[in-house]
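Please read through the structure below; I'll follow up with questions.
Note that one protein chain of the assembly has been removed; the remaining protein chains are unaltered in position.
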Amino acid sequence: MTNKIPVGILGATGTVGQRFIQLLHDHPWFEITWLAASDRSAGKSYSEAAKWNLAMPLPPKIAAMKVAPSAPESATPKLVFAALDATAAQQIEPAFAAAGHAVVSNSSAFRMAEDVPLVIPEVNGDHLPIIKTQSWYKKNGGFMVTNPNCSAIGLVLALAPLHRRFGIDKIFVATMQAISGAGYPGVPSMDILGNVIPYIAKEEDKMEAESRKLLGSLKESSPAGNGPTIAPADLTLSAHCNRVAVEDGHTESVSIKLRKPAQAEDIITAWNEFSCLPQKLKLPTAPEQPVIYESAPDRPQPRLDRDRGRGMSAVVGRLRPCNIFDWKFTVLSHNTIRGAAGAAVLNGELLKAQGYLS
Amino acid sequence: MTNKIPVGILGATGTVGQRFIQLLHDHPWFEITWLAASDRSAGKSYSEAAKWNLAMPLPPKIAAMKVAPSAPESATPKLVFAALDATAAQQIEPAFAAAGHAVVSNSSAFRMAEDVPLVIPEVNGDHLPIIKTQSWYKKNGGFMVTNPNCSAIGLVLALAPLHRRFGIDKIFVATMQAISGAGYPGVPSMDILGNVIPYIAKEEDKMEAESRKLLGSLKESSPAGNGPTIAPADLTLSAHCNRVAVEDGHTESVSIKLRKPAQAEDIITAWNEFSCLPQKLKLPTAPEQPVIYESAPDRPQPRLDRDRGRGMSAVVGRLRPCNIFDWKFTVLSHNTIRGAAGAAVLNGELLKAQGYLS
Amino acid sequence: MTNKIPVGILGATGTVGQRFIQLLHDHPWFEITWLAASDRSAGKSYSEAAKWNLAMPLPPKIAAMKVAPSAPESATPKLVFAALDATAAQQIEPAFAAAGHAVVSNSSAFRMAEDVPLVIPEVNGDHLPIIKTQSWYKKNGGFMVTNPNCSAIGLVLALAPLHRRFGIDKIFVATMQAISGAGYPGVPSMDILGNVIPYIAKEEDKMEAESRKLLGSLKESSPAGNGPTIAPADLTLSAHCNRVAVEDGHTESVSIKLRKPAQAEDIITAWNEFSCLPQKLKLPTAPEQPVIYESAPDRPQPRLDRDRGRGMSAVVGRLRPCNIFDWKFTVLSHNTIRGAAGAAVLNGELLKAQGYLS
Partner (left out) sequence: MTNKIPVGILGATGTVGQRFIQLLHDHPWFEITWLAASDRSAGKSYSEAAKWNLAMPLPPKIAAMKVAPSAPESATPKLVFAALDATAAQQIEPAFAAAGHAVVSNSSAFRMAEDVPLVIPEVNGDHLPIIKTQSWYKKNGGFMVTNPNCSAIGLVLALAPLHRRFGIDKIFVATMQAISGAGYPGVPSMDILGNVIPYIAKEEDKMEAESRKLLGSLKESSPAGNGPTIAPADLTLSAHCNRVAVEDGHTESVSIKLRKPAQAEDIITAWNEFSCLPQKLKLPTAPEQPVIYESAPDRPQPRLDRDRGRGMSAVVGRLRPCNIFDWKFTVLSHNTIRGAAGAAVLNGELLKAQGYLS
């Protein structure tokens, strides 16, 4: 027995579920004590239920764990990380919150719900208090927190330090997204080998909406109000989303228009100095440097840069003037670590550090 | 013996040189009678000198031809297609023009020279008359014509019909370019397999400058003038150029701001109806439809669409509103056919049809 | 109306079904008049039912055809090409033969059945007479003919000319098979991008069994017998099957032990001179040269050689001594043309030429 906090994983057999296991199986604060998946898997051992797809060998202790059904009755840990697809999440996640669980979700189902915080701890950790406006929380302490889409998260990490210092008005972004973002089996090899697919369903809308919420600000409750709310940032984003033949790591070409003028060195300084709550609190999964600027002309690249900061840093490069807006750059982040499981684990750590789990 | 017009190829052993051979070896008007390459290759048979890299087997007649040195003394055909890199072109192409050759160049060396037409026959075939302002032409009928960069050509084909009808003010474009655009050996496999390289040297500047010249207009000579000139189009383009693991076919994500409002159906009609000089003149390499709109939500894709119109059509898709500019779309074209060798062959055909070769 | 023979396609929406459409839609002898697929597709137009996945645009006439259910009642053509998976074929193909259809199957379900010819026209077109021993044939002229597995077909094309001249005793073969061999969606991109999968279910057994039947000989019926039978060839094959990140084209490393000694030039001559029934009968889909020897040291390669003979030639190279057996070589063939749809179409043409369809 350890003194670690027990945690569960919903959707434990999928691509993101496996990343949760990778990040949590040896975690200093948390211990996986419960794994759930679809009815097809429930009752089997994890090694029977999952087609393990990571280079890290499946830890034997996890391999032997029995997969539970995705129902709150079967779950003992208060803290549950959820790697469900949106349709499943729509039903399952509220049931867990209603049953008093702290649901840290990676799904898109409730990201834009008014009382659900959509959080990147470095960017808007101060949005957590809206948890207290959730009806579940008021009843029995259950609640839900989400992290953004894998394509929004790297971009917003790069935007946040600039937004704070100079204000961002407009953003053009064209993504080149890795296949792991579509889960497993996900993208058929016949569709992507030697090819580009210039389309990812709903992704462009998600990037546009989530960025405004993430960069928005917490508004205190009015006297007559229901508690604090999030005012979305006043910026416009236009996204073009593409799938490319890369295993992990989303690369994005970005043009931005600022509200205040900034020199290249100001921008690079803003990125390199960006250090926030998770760094101050020394959260275990927080990277030392959340945004790293690489000065080589051909960086960042997914193969070389996606694992920076153990997959939790966004890497930026190619800062240069834009002849329509102000600046152009490229940003890269690991889509299943920083963009999914790692994002949720960091949210879980922030919740713990700020007392939401007790 | 045939009655065909003899033609030569400079840089015949490289990636684009091989495409020239593919497009010209069975051409109804032209016959390859002379092949030149670097000194290392000169004197060898073509099959010894070149590492043939196309799926079409090397035609035996070409295989047996002797490779000539890249000097005008050794060349008999008036019409010479040039697939040289910019450094070699800088020296060799003027020497050929000075010796009375019609040099149809694919290199970037002289694209922006004031008296050299930069031509896509469907877009600005009417720019050819500035040939007559070239000093070589005045002396002995030699001249030079160029085609644009492989990343500009698909984009400008998609822009031209819209520019004519509605006027284009601003363009954002992010490219995902095929490896064949870098020639052979070109991109090392260790750099691109499972990766993206967010950088192609000088490519963004070329796209920005060439687009304005291509969409520009011919200005008649003033009475005191030296002959007609090209006034570049009044538009601004911001480009982000990326290399991806695709063999052939450049895919581009585009946002445009128009000068006059246009509905989606107006734009699609403009593309599908775009038919120009090469189509009217029935030039052998001209595609029936230079711009094809595909309505499926996930098209165009390089693997499926690059060979449309025998590699000479640009394929457009995903037209949808842009929440910063007016419209977003994706365009694809075959970078070594429409974007290089096919572009030059079509230029050669237009020159012939309009009497510049006699 | 044409005078062409009407043909149907079972399993018309899948990877091999699409290749059937590519090869048959403009065929000089056959005309597609009937397309069938699973119940999910039946009733829809072909363009609604199929995710068309070939570079050749879907012919409009086919796009508009209505997909029929996979039942003989709905089929009018006598000749039906079948691209079903083995489980579906097990039930559907006999039903069609029983209803009087000539079923030309690409599935593995009945390849090893004693009275079903397993045929590569160049290799063992003389096995067709065992059709007459099928009970369906005796009743109403319906019958079934099959072609081999996509990994066996290229290999056996390379072995056949050597087996005839020198006799083959033992064969080692290690395959590197293209993803299209697994159909669509087939191999998940996360499994194969930058990877090798050293396993294809049942493939090794198929290669071993089918090769012996293909290279076997027709034995006349004994006076008391039921008609002619096939005596499998007396040879041993050991196969290692691997999946690699190639779109089309199976590459195979082969070592062979011959029964009679042969020099390299004898072997190359045997390959290059190999010309058989389909070539003599000038069957429309027959390649001029069924086996092509390429002498360059690094050939054959899928990207460069799979389309030789319009995808119907096997390309052989790297003939060199083996220090355990006699000779080593590499063979390549297009797995969805020569290895599947093209194989069946050629079988259909042979059946027509030899009077089995009247």
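Every chain is named by a letter (A, B and C) in the order it is written, and numbering of its residues begins at 1.
As a convention for this text, contacts are C-beta pairs under 8 Å (C-beta built on N, C-alpha and C of every residue); 3 or more make two chains touch, one makes a residue touch a chain.
Please read all numbers here as calculations on a predicted model, not as lab measurements.
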Selected residue (touches chain absent from view) among B:Asp85, B:Asp126, B:Asp191 or B:Asp205: B:Asp191
Touching the absent chain when the full complex is considered, from C:His25, C:Lys132, C:Arg310 or C:Lys328: C:Lys328
Contacting the left-out chain in the complete assembly, out of C:Pro161, C:Gly183 or C:Gly317: C:Gly317
Listed residues A:Pro57, A:Pro223, A:Pro261 or A:Gly355, member touching the removed chain: A:Pro57
Selected from C:Phe172, C:Trp271 or C:Tyr293 as touching the chain missing from the view: C:Phe172
Positions on chain C contacted by the hidden chain, ascending: 170, 172, 174, 176, 194-199, 208, 236-238, 240, 242, 244-247, 251, 253, 255, 297-304, 317-318, 322-325, 328, 330
In chain B, positions touching the absent partner: 15, 53, 179-180, 184-194, 245-247
Contacts of chain A with the absent chain, listed as residue ranges: 53-55, 57, 193-194, 247, 303-308
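Here is the rule we use: only the chains that are shown with their structure count from here on.
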Taking each chain's C-alpha mean as its centre, the one farthest from chain C: A
Innermost chain by mean C-alpha position: B
Distance from the mean Cα position of chain C to that of chain A, given in whole angstrom: 48
Euclidean distance of C-alpha centroids - chain A vs chain B, Å: 43
Distance from the mean Cα position of chain C to that of chain B, given in whole angstrom: 41
Multi-partner residues of chain C (at least 2 other chains): 53, 193-194, 247
